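All protein chains of the complex are present and in place, except for one that has been dropped.
Moving on, here comes subunit A:
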Amino acid sequence: MLFLLRREWLLSWRRRAELVNPLVFNLMVITLFPLGITPEAEKLAVLAPGILWVAALLATLLSLDLMFRYDHQDGSLEQVAASGTPLAALILAKIINHWLFTGLALTLMAPLLGLMLHLSGDLMLLMMLVLALGTLVFSAIGSIGAALVAGLRRGGLLLSLLVIPLYIPVLIFGTGTISAAIAGLPFVAPLATLAAMASMALAAAPWVAGAALRLSIND
């Protein structure tokens, strides 16, 4: 498992230029909102959690397509499947790696972006915690979608169609936590729900994605 994780990390690190793109995309999308809606600080502060979430969701989708693509193209996916290594282990490594390169990176970017959107400083830590949890679910659920379209030549748009409906609950509870905190209400319940989603998705997604990936390998 550690070996798999190391392999994923190395492969991603060598393609780091490609993986920076979603982060830059995230930054640019965030820039569009103040210009498109209003630069007023009070209004932006209210909208900020939602904007951060939607941008993070879109940025995750962008890099999701790459999760299995290269491994599928150069045949190493088949090698792993033939070697007897459980596919679920490989996928779990890929999920964690994907999260490190997009989810965690997006989380670390959040304070800067929050500043641009006048999100109040007290909420920043909570926002980061929620984003870290939510993007973990994004990566986990996304692996299922990425596995389903791995064999297709143009899977990117289809992937978004499949995965966005499954991301909506995360978005609801993610923004729900922040909104509750802004309103001064207890926010532990939506936060706990989000954590439950993360653990359930992490536990189940590798197996489902493994079943889906076998389809793409066998064709």
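Definition applied: contacts are C-beta pairs under 8 Å (C-beta built on N, C-alpha and C of every residue); 3 or more make two chains touch, one makes a residue touch a chain; residues count from 1.
In this section, contacts and distances are computed from a predicted model.
Choosing from "2-oxoacid:acceptor oxidoreductase subunit alpha", "Heme exporter protein C", "Putative ABC transport system ATP-binding protein" or "Molybdopterin-synthase adenylyltransferase MoeB", the protein name stored in UniProt for the chain missing from the display reads "Heme exporter protein C". The chain that is not drawn here is touched, among residues A:L23, A:I144 or A:L202, by A:I144. Checked against the hidden chain, the listed residues A:A41, A:I168 or A:A196 yield one contact partner: A:I168. Here the missing chain is touched by one residue of A:L27, A:M124 or A:L158, and it is A:L158. Residues of subunit A in touch with the missing chain: 144, 148-149, 151-152, 155, 158, 161-162, 164-166, 168-169, 172, 208, 211-212, 215-216, 219.
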